[in-house]
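Step one of this worksheet: look at the structure below.
All protein chains but one are shown at their positions in the complex.
Chain nomenclature is as follows: A and B, assigned in order of appearance, with residue numbering initiated at 1 for each chain independently.
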Amino acid sequence: QTVPDSLNNNQPDQNSAQRILSGNISSGVTVGGYGEIIYNQPEGGNGELDVRRLVLLFGYKFNDKVQFVTEVEFEHVSEVYVEQAFLQYSLNDNVNLRGGLMLVPMGIINEYHEPTTFNGVERPSMDKSIVPTTWREIGVGVAGKVDDASLRYQAYIFNGFTSVNGSKFLGGKDGLRNGRQKGIESNVDTPNFSAKLDYYGLPGLRLGLSGYVGRSQAEDDVEELDGSSVGISMIGLDARYTFKRFAARGQFVHSSLTDTEAYNELHYDLVASPTQGLGSTMQGWYVEAAYNLLPLTKEQQLYAFARYEAYDTNTSVSGDLLVNDVFNRSDWTVGLSYKLAPGAVLKADYQFKDDATSASLANQLNLGIGVWF
Amino acid sequence: QTVPDSLNNNQPDQNSAQRILSGNISSGVTVGGYGEIIYNQPEGGNGELDVRRLVLLFGYKFNDKVQFVTEVEFEHVSEVYVEQAFLQYSLNDNVNLRGGLMLVPMGIINEYHEPTTFNGVERPSMDKSIVPTTWREIGVGVAGKVDDASLRYQAYIFNGFTSVNGSKFLGGKDGLRNGRQKGIESNVDTPNFSAKLDYYGLPGLRLGLSGYVGRSQAEDDVEELDGSSVGISMIGLDARYTFKRFAARGQFVHSSLTDTEAYNELHYDLVASPTQGLGSTMQGWYVEAAYNLLPLTKEQQLYAFARYEAYDTNTSVSGDLLVNDVFNRSDWTVGLSYKLAPGAVLKADYQFKDDATSASLANQLNLGIGVWF
Partner (left out) sequence: QTVPDSLNNNQPDQNSAQRILSGNISSGVTVGGYGEIIYNQPEGGNGELDVRRLVLLFGYKFNDKVQFVTEVEFEHVSEVYVEQAFLQYSLNDNVNLRGGLMLVPMGIINEYHEPTTFNGVERPSMDKSIVPTTWREIGVGVAGKVDDASLRYQAYIFNGFTSVNGSKFLGGKDGLRNGRQKGIESNVDTPNFSAKLDYYGLPGLRLGLSGYVGRSQAEDDVEELDGSSVGISMIGLDARYTFKRFAARGQFVHSSLTDTEAYNELHYDLVASPTQGLGSTMQGWYVEAAYNLLPLTKEQQLYAFARYEAYDTNTSVSGDLLVNDVFNRSDWTVGLSYKLAPGAVLKADYQFKDDATSASLANQLNLGIGVWF
């Protein structure tokens, strides 16, 4: 006999939390996890080996209606974060109320980042700079399915980004990434809204439409100042498709920000550094195709894949901020994903990196070991 | 089939460790946990959202006599503490020897702080300032029951508070809280003693009498100086009562300290700040009544409750220290606890805060999600 684990009900297009929530145990505890050990070797320099993340999952089913899910993440061996922790109350099969620390549904990777679910040692680059993966905040909302319409829906009120995170600001270099509060004694000023629709009505295809709108959270002592917060609207489109040994996916995310001129005046010195500041729009997209080199009759899979992505945190700027071409990036990633089992993968890829300047960026070899159970 | 978890043997008046220890599995591992996600909204300011704590429990039964229990706590998302870790050897059903990192039995909350066991989003305030919850140290002792007398007993030798914790001192603002060593490479100078008796002979009623006596631990290089340590005597009385849809509880704790005059001379500048220092007595009490608005036939419960508490870390002072009325506090808390299941609760309350000065304190709305499994 074995312990329930998140793999036990291995339905495609589910992430760890969804697997636990849809598990067929009647009640009790579920234990699972995922992890990535990564080797980055840039051209012409030393490499880096890192236990990038190890995540432990614990789920508990109190009864048919009430469930709790949590993920505890260990990053770079010695940092710890509770990454998810939410309670779900199911009104019925199609309407589930949720509250707690949850993933913001935007694009593919922020919700589905277990290493066996995506190609490439590293997550797509735009899912760091445009979508600040792993983006999670405390909120409440509703999620469920409308099977007749082949729709999965989610709608949440989340706590927003903080305008200033200690000495770190929102900006072109890291996008909105520094503003994530992660549920850590987080500042609450004004609610933010997030929603996603997924359509799964065509065989092998899954289409997603994500939206997010709100404002960054200003501290009490500055919230009356111009530029103490910015408005944020984000829209995402994503598609995943599989047909026999072929698989493809793509994603487009566009962010539109207001009040960035005042924000930059308040937080940056544009006279000294006219290209450092927060852009008014940010945008990124990628397309990826993969082909399984092994016959479908084998449990093991060996995908060869190629991904092209383009992303820019300075798609447009306002006020005195000048466009910084360093932030206008494009990457080619080509490589292999060798799945020893559905939950265990060896990865290898090479990344060709470019930006809108004439400088050449160091390309990089990546190797990785990934597990999900 | 399901994994053993701490809820499996759901006996009232047990905390997580006791549930694991009294579990009916013959041997093997038990996994459980509890957690709280909390929203604090003070009047007239920004709110705060926090994954206050997530605790994972692991128990192991080596055989009928030998068991191990540990709790790993993740506070504010990214801090980690091993909160309990002790080995129990049962001489017989009524006499259990214990050693390791354990909770000091003082009042109700320090031992029973799983969020579904108490009303109110926040623990009672006096269980922060008078009883420095969660108060745990490394020790050895004995625990058990005398069923004929309806008594549960505990007696321990614990390591004591440290006199000085880095740059933090014992004092009026935080009581003895800063002195907790928590089993972290802790300084051992002189033993402390702790005991508790619980009487459960009357239906629905549970009465507790707690005692603690010892000295704070001084570092080697100062232990000969006057005021390098203080003597501590603490006594607690508590009662919990349930009758049909009605529940009530109350607690009184009194601390008496010696050598505070010398302690304050050594560690504080009373000339510059005559109201900052360690008081000679500290005291607090609360009473709480609750009523389940739902019929008893329902598994769900909806308690409306009110709690009044008064607590003061400067009940008396000695030497040149002057009483600081800011530390003489009283709180009213009124609210609701909605138990979706025995192990899952939604909480809402409002706190009216007052102290002995003429200043008015900001009242506060609290919302919380709590789980225990």
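As a convention for this text, a residue touches a chain if its C-beta (ideal position, glycine included) is under 8 Å from a C-beta of that chain, and two chains touch if they have at least 3 such contacts.
Treat the numbers as computed from the prediction; the structure is a model and nothing was measured.
> Who touches the missing chain here, B:Asn40, B:Gln154 or B:Gln217?
Residue touching the absent chain, from the options given: B:Gln217.
> Using the touch definition from the top, which of A:Asp50, A:Asp325 or A:Asp354 touches the missing chain?
Result: among the candidates, A:Asp50 touches the missing chain.
> Touching residues of chain A against the unshown chain: what are they?
Given the touch definition above, chain A has residues 1-3, 5, 8, 31-33, 35, 37, 39, 41, 45-51, 54, 56, 74, 76-80, 299, 340-344, 346, 369, 371, 373 touching the missing chain.
> Determine and list the chain B residues touching the chain excluded from the picture.
Chain B touches the chain not shown through residues 1, 3-4, 25-31, 58, 60, 62-63, 65-66, 68, 70, 72, 79-82, 85-87, 89, 99-101, 137-138, 159, 181-189, 217, 219-220, 223.
Criterion: only the chains that are shown with their structure count from here on.
> Between chain A and chain B, how many degrees of rotation does a Cα superposition need? Round to steps of 5.
Between chain A and chain B the superposing rotation measures out at 120 degrees.
> Taking the mean of the CA coordinates per chain, how far is chain A from chain B in Å?
A distance of 38 Å separates the two centres.
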